[in-house]
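Got a structure for you, written out below as structure tokens; questions coming shortly.
Every protein chain of the complex appears in place save one, which is left out.
We call the chains A and B, going by the order they appear; numbering starts again at 1 in every chain.
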Amino acid sequence: MDTTATRKSTVTTILGLPMLAACLLGALGVIGPGCGKTTDHTATDGQTRRLVSVAPALTAIVVDLGAADELVGVTRHCALPAGPKTPPAIIGDFRPVPERVLAARPTHVLMAAYATQAHEREGLEALGLPVKTFDLVTLTDLSNTVRELGVLLGRQGQAEALNTALETAKTRLGACFGPHDGPRRPSYALIYGTEPGFVYTTGGGDHISELLDLTGATNALSSYPRTARIGLERVLEARPELILYVAPSEEIPDAGAAVASWARWAEVPAVKNGAVRVWPDDRLARNGTHLAGLIPDLCALVRTAVLSPGAEPSR
Amino acid sequence: MMATQRRYLLARPAALALIGVGAVLAALLIGMPGVSLGDALTNLDGLEGRIFMQLQLPRVALGFATGAVLSVAGLLMQAILRNPLADPYILGVSGGAAVGSTLFAVAGLGLGPLFGPLGGFVGALLAFSLVAFFGRGGGSQAPLRMLLAGVVVNSLSGAALMIFAALGDSGDVQRTLVRLMGSLGVDPSLPALAPTVVGIGLAFVLLAMPYRRSLDLLALGDDTATSLGVDAASLRKKLLMLLSLGVGAVVAATGLIGFVGLVVPHGLRLLFGPTHARLLPLSAVVGGAVVVLADAGVSRLTDALGTELPVGVVMAILGGPLFLWLLLKGFRRGDLA
Partner (left out) sequence: MSQPSQRPVVALFADGLVYEINGKVLVSAFSADPQPGAVHVIVGPNGAGKTTVLRMLAGLLVPARGSVRLGERPITALAPAERARALAVHLEVPDGAFPYGVQEIVGMGRHPYQNDATARASDSTAIQGAMVALDVLGLCDRPFPALSAGEKQRVALARVLAQDTPVVLLDEPLARLDPFHVERVLAVLTRLAAEGRTVVVIAHDLDVAARLADVIYVMHEGALRASGPPEEVLTAALIADVWGIDVDFVQGRRLDGGPRRVIAIRGAIVDSHKS
């Protein structure tokens, strides 16, 4: 069904009848809005917007800003609050399908500045779509994106509130270690993925390492760039005191598997002290406003990993 | 005549052993710069010692075996196809291994990390069998038929991989594709992998050695070789079977490391002449040396680049211009028509 609609929409777009196309598609029931029954919702600033979000992180921010109703197109992986309104169209999986984005008739196409999507970005811009790109690598990027989206969506107030919450959370991170915990802060190594004999890690500069740095911890692999594939021996030589897998994977689905795979390197402080952890879901790995909610667990993880050898995080 | 004879001294067993051992030692010294070889050897139980024994030594051993197998396999392939530009992957191995390991990795979730490489091995063997089937019966057209079959297998495999990429869970496919880029990394939880590949590699080279003189005869043409007592069609089949085992094992363990199988035998032939009695052992040793030195270099370059490039990528970067230079040299000397 989708393919037929896609083909049809391409043809009619070329023929220069976009409105007719949307009407036809609406009549076919493929996309939500039908002819004469526009469901564009106006925001607090009185503007009518139709948003297509190509990144789940941006969808999340839009939802947090209370503008979920303005979304007409999201990816398959975007999380949306349930509601009586017609759900937005699915415009793609990991990559946006240009025909579907066009069919949603967006006033804004929101994209994150992922290098892997540069090609799609250029493609959508070439089609004349109004694309807005946002950086989402660091926590500062996050605040800026929230602020810019707030301006764009006429919801500066909500944006400010979100950012304040974020700042508060960051301060709470700095207070992870209490006055009785001593001055020592752990060195950590983050693991994004593994290959036999190799580790995908970061030397700093992304949101996860920023969060850890705010607790006072230091990156044991700071001499490497933001994205690095390095030999396992380099991680061992750095002797980190905390090893954290940022999300579960097939090879290492939980802390038990992680501990087992590092057990042989007993001289590494993290292994000796039982500080090899796996974040139980992918929420830490995704940059977004939800991070504020993860702070308590992150604090607990960093503290127990260093102060009580072998203790499991309270999660 | 004298200069060439002096060069042939390099092919003597003593010289070969020297080159091999020298390369391995150099690789151990250059690679993994953070690990002090001295500290490691004095205390094998300590962290440095165990890094050396479980990460560095198997990696160098695997690299040497891989280079030796790929170079000899390339040499055999060039003789079988009567084409100095053949490489071990040309008859569909790369395609078969890629599809095999992807299929097995996707289907064998939870069956352990060895399942993907096993699939690569099976895929390579299947691809070879298909191509060997087309080459049966011999005749002067046999190499051409096999070549065409290999091209078809490789391109069908490429299509299959694209379908996987479109339909599959991106994590699995991504992992497989990365592995296929060629990497000598060793998983310390699979300590048997490196010695197994080394054993297979050694067996491969030793089994190929008795055919050295027969390989020369293949260059004369199928009929002539057969009239001289070497059944060309059956020799080809035997060698292909041997090839599929050796290359299949290596690709399964280390992915697709390119250029070694083409540049090393071809370059050695230009330097030392086409006689296989010399070329075969030379290819094995020089191939092994090239791979371990390249891998060690890549490891050391990590300090400068910040990230460790897959060794297959580096072989392509180095191999390309080197191969071009060899080609031009060959053209000038009139060796290539």
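Methods note: contacts are C-beta pairs under 8 Å (C-beta built on N, C-alpha and C of every residue); 3 or more make two chains touch, one makes a residue touch a chain.
The model shown is predicted, which means the values in this text are computed figures rather than measured ones.
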Touch partners, limited to displayed chains, of the chain removed from view: B
Hidden-chain contact residue, picked from the options B:162, B:206 or B:219: B:219
Residue of B:182, B:274, B:287 or B:310 in touch with the missing chain, whole complex considered: B:274
Residue in contact with the excluded chain [from B:32, B:230 or B:264]: B:230
Residues belonging to chain B that touch the chain removed from view: 1, 82-84, 140, 213, 216-217, 219-221, 223-224, 226-231, 269-270, 273-275, 333-337
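Throughout what follows, only the chains that are shown with their structure count from here on.
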Touching residues (chain side chain B, partner chain A) in the complex: 32, 34-35, 46-47, 50-51, 54-56, 59, 109, 113, 170-172, 175, 178-179, 183-190, 299, 302, 306-308
List of chain A residues in touch with chain B within their complex: 94, 195-198, 203, 224-225, 227-234, 236-237, 249-251, 261, 264-265, 267-268
